[in-house]
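All protein chains but one are shown at their positions in the complex.
After this line comes chain A, so read on.
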Amino acid sequence: MSADTRQFGDLATQLVMESRRSTQTDALLKYNDSLVRSLIREQRDLERAAEALEAGIDERQGPPPALLIIQTAISRNKRCLLAYHSHRVDHLRDLYWAVGGALPHILNNQDIRSKLSPHEVDYLRQYNSSVMEFRSEFSHELDITASITNPPKDLHVLVHVVKDCGVIQTELGSIDFQKGQRFMVRRADIEHLIVQGYLEEVS
């Protein structure tokens, strides 16, 4: 056994610890591509070792303990890899819904974008397509990307423009939202701009 596999599960633990840290600090960490690759390399080494042992199995005695132990180590690594990726994907989905499904808002944000792997970007794009397709089926009755944590008390809302967002279509016609101005508009028209931080609700 090489020094790398001296303690089974060490690399896997490192990876899962990142998931824990991410939860504790409530922050998305950068995708640890090098650690994932090291783990996959370890898997290949273990697989080779297992195959070597498999070749020498004695019919009457059954598999050697070492083989079962290596198999356990392989399963352990697999579980940790899957949990790491699953945890990140959950985080990304939460992020997506927190901005009301405004995908460009996430992908154009360099801070976030730099932390994602190419596969995660693809995932977000496909997820977004599915959501949009589903949403369009009943968009007259219900907008599923609207905020649900703060039920609106009013049909209209007074907003203050924090960042320029250009000309937006509302029930009153097109409005050019420029920084520093205030407008009384229908909440449904501009909800997504509040979520993304362009407008601020004035209470």
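Criterion: a residue touches a chain if its C-beta (ideal position, glycine included) is under 8 Å from a C-beta of that chain, and two chains touch if they have at least 3 such contacts; residues count from 1.
Here is the rule we use: contacts and distances are computed from a predicted model.
This figure omits one chain of the complex; the name its UniProt record holds, of "NADH:ubiquinone reductase (H(+)-translocating)", "Beta-hexosaminidase", "glutathione transferase" or "DNA replication complex GINS protein PSF3", is "DNA replication complex GINS protein PSF3". When the omitted chain is restored, the residue from A:I40, A:I57 or A:L82 that touches it is A:L82. The set of chain A residues touching the chain not shown comprises 1, 5-9, 13, 16-17, 19-20, 23, 64-66, 68-69, 72-73, 76, 79-80, 82-83, 86-87, 153-156, 184, 203.
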